[in-house]
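Note that one protein chain of the assembly has been removed; the remaining protein chains are unaltered in position.
Every chain is named by a letter (A and B) in the order it is written, and numbering of its residues begins at 1.
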Amino acid sequence: MKSWLTTTDHKRIGLLYFWTAFGFFLIGGLEAMIIRAQLIKPDGGLGVSAETFNQLFTMHGTTMVFLALMPLSAAFFNFMIPLQIGARDVAFPRLNAFSYWVFLLGGLFLNVSFIAGPLFGADNLSVAPDAGWFGYANLTERQFSPGPNVDFWLLGLQILGIASLAAGFNFIVTILNMRAPGMRMLRLPPFTWMTLITQFLVITAFPVITVALVLLMFDRFFDTHFFVPQGGGDPILWQHLFWMFGHPEVYILILPAMGIVSEVLPTFSKKPLFGYTVVVYSGVVIAFLGWSVWSHHMFSTGLGPIADSVFAGTTMLIAIPTGVKIFNWIGTLWGGQIRFTSSMLFAIGFIAMFIIGGLSGVSHASAPSDLQQTDTYYVVAHIHYVLFGGTILGLFSGMYYWWPKMTGRMLSESLGKVHFWLTMIGMNLAFFPMHFSGLLGMPRRIYTYSSDLGVTSFNQVSTIGAFLIGLATLVFAWNLLRTRWQPVNAPNNPWGGSTLEWAIPSPPPVYNFTVIPTVESRMPLWQTERHAPMAPLPERPPAAIHVPGGSWWPLITAIGLPILAIAAISRTLPLVFLGVAIVIVGIYRWAYEPFEM
Amino acid sequence: MAEHQAHATTGTYLRIAAILVMITLIEVGVFYVPAFQAVLVPLLLVLSAVKFTLVVMFYMHLKFDNRFFAFLFGGPLLLGLAVVVSLLFIFYGAVRLRTGT
Partner (left out) sequence: MTHGSHAPGAGAHRTSMGLDSRKMAFWAFIGSECLLFGSLISTYLIYKGRSLTGPYPHEILNIPFTSFSTFDLLMSSLAMVLALAAVQRGDMKQGKLWLLITALLGLVFLGGQFWEFSHFVHEGLGLTTNLFGSTFYVLTGTHGAHVTVGVIWLLTLWVQALRGKLGPANAMTVEITGLYWHFVDVVWIVIFTVVYLIQ
């Protein structure tokens, strides 16, 4: 147990991220199912109150984005990146551990709000955040949100931001500076490339939301008027700052999944990724353009014709590199020897679902048509096709692909197929009708709807779909859990993959590679036109390999952060000093600790 | 492996410091002298950009270091500038440019 608390091993940290994120994914899913249950019938539904409903969709969104999707991707960044680049660990192992602990503590802080009501003298048990995952001002100001709910949100997100930023710096340096000899940039696996691009988005976008959250915090705690009209503030500024973060954030959410798909398709087509260089450059272009489109979330706020046109234009532009990738994936499949493993099914499912989500996205790009779609269920359809049909299917693909490497055990392919088909049917039942209910005028974030609206049957179908997704996910969870009782006997390369992680045992020894390989091609383990497959690595290391020990300081330093958050939310000054002291002492002990890589 | 070929000397650092002080004095002067009011904004922006560049290039050694560091800094710097400029445009359109406020 102690070794898990002090671990700095990227593989263990990756597993910690996975289990924690998967747990939050289930919680977020539960929130979704309650939402869908409530919406199964109109005129009051099952009796969930509006206040509770607001908490449910806020926490569903916040949990899924920050506590499930990003950390599930992080699980793969952690476990796979050093393996894919031929390194023994990341550039800053203790900082890596710190990121995990801060994520865990931030997620717990956010969710403890569900039972913290009594501590604040609230009428209800739950004071969970309830102003949407995007926290629009001035709904989030004290005047309209007097309780601690929004405080949990803005403090929790600040904590989580620190985790993401730290990881961002860590992976940028790791990918650039820790590659094995011969691992040139354009030989990197596509997942590693997409991760690199994603981290640049993280380190540039998160500071912006940090500022937005800090300004909101000052409004709520110290009575400033950054977003309060009565004091001269402009609530629109919140939207600009939030979406300047928020749009790059959606690319942060999708690029890693795209990277996974770009690994899985070649392996199960027995063909190299079609147009590798173009796929990489498209990712870079998407990241750049992703910074130029943020106000397409604000077409209904009266930006004016010039701004509307500019942002509509940039948004349409970004469809191009995305489309390019899709063609490259299809090109990869074309003429390949396809094996329909569960991983491959999810990757192909990703392509199909993401295309649908992309198409609704293109319809949003036109400001006039978006004026009908915005704030309706049409957008909910779009979001879920790209984030569930895209990111989550991509992540599932990665889980089936890399589970053997991470645990040494194979997931059941039959359960995998059940999982896949139930998910595909479930998600399309759940989200496709939303295009229609949205266009018929059903707004987002409403706890019930009138039977006169004519969207009842669409909602019923959606709810059935949601529960099917829930069932499918349980099947998957069972698949994961039952591997615990299997022997650790997965081969090094069960799928015949081409990248370095498949050259070592499953799971890898603590030092990863007995000998750091010298890389000569983009697909080291495959026979290509110009290169024979890499020779197998020795079974044992030629000399003892030094592996750094663990450290308590990442965990201890991390603990200071939720203490500061609790101090703020409970207005307890002494706790502030305690939190600061813990962080400072933690940093000093960390800095002076002898830790040799 | 050395990352840089040339290196600034103590003399260079002192000279840069002197230039920085002089530019600051000029900036303050521009602020106070009424004749410069019309060109105050562009002039001050240019002067402070020069100071910024001198500190980054010489004190932070970016001129002599591996060009990658310049990319790591320059990219987000440009992005930050774009954020400021685009937000100003959105909130004030072309008004600020025309009236110079």
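Please note the rule applied: a contact is a pair of C-beta atoms (placed from the backbone, for glycine too) under 8 Å apart; a residue touches a chain by one contact, two chains touch by 3 or more.
In this text the structure is predicted, and so the values were computed from the model without any measurement.
J.: Just to verify: which one of A:His10, A:Arg36, A:Arg94 or A:Arg179 makes contact with the chain not shown?
T.: Of the candidates A:His10, A:Arg36, A:Arg94 or A:Arg179, A:Arg179 is in touch with the missing chain.
J.: On chain B, where is the contact patch with the chain that was removed from view?
T.: Interface residues of chain B facing the absent chain: 1-4, 7, 10, 13-14, 16-17, 20-21, 24, 27-28, 30-32, 40-41, 44-45, 47-48, 51-52, 55-56, 58-61, 65-66, 68-69, 72-73, 75-77, 79-81, 83-84, 87-88, 91, 101.
J.: Against the chain that's been left off, what residues of chain A make contact? List them.
T.: Within chain A, the residues touching the omitted chain are 91-92, 165, 168-170, 172-173, 176-181, 183, 203-208, 210-212, 214-215, 218, 222-226, 231-234, 237, 241, 244, 588, 596-597.
By definition in this document, only the chains that are shown with their structure count from here on.
J.: When the C-alpha atoms of chain A and chain B are each averaged to a single point, how far apart are the two points in Å?
T.: 37
J.: Note which residues of chain A are touching chain B in the complex, please.
T.: 176, 200, 203-204, 208, 234, 240, 244, 291, 295, 303-304, 306-307
J.: Which part of chain B faces chain A closely enough to touch in the complex?
T.: Where chain B meets chain A, its residues are 68, 75-76, 79, 82-83, 87, 90-91, 93.
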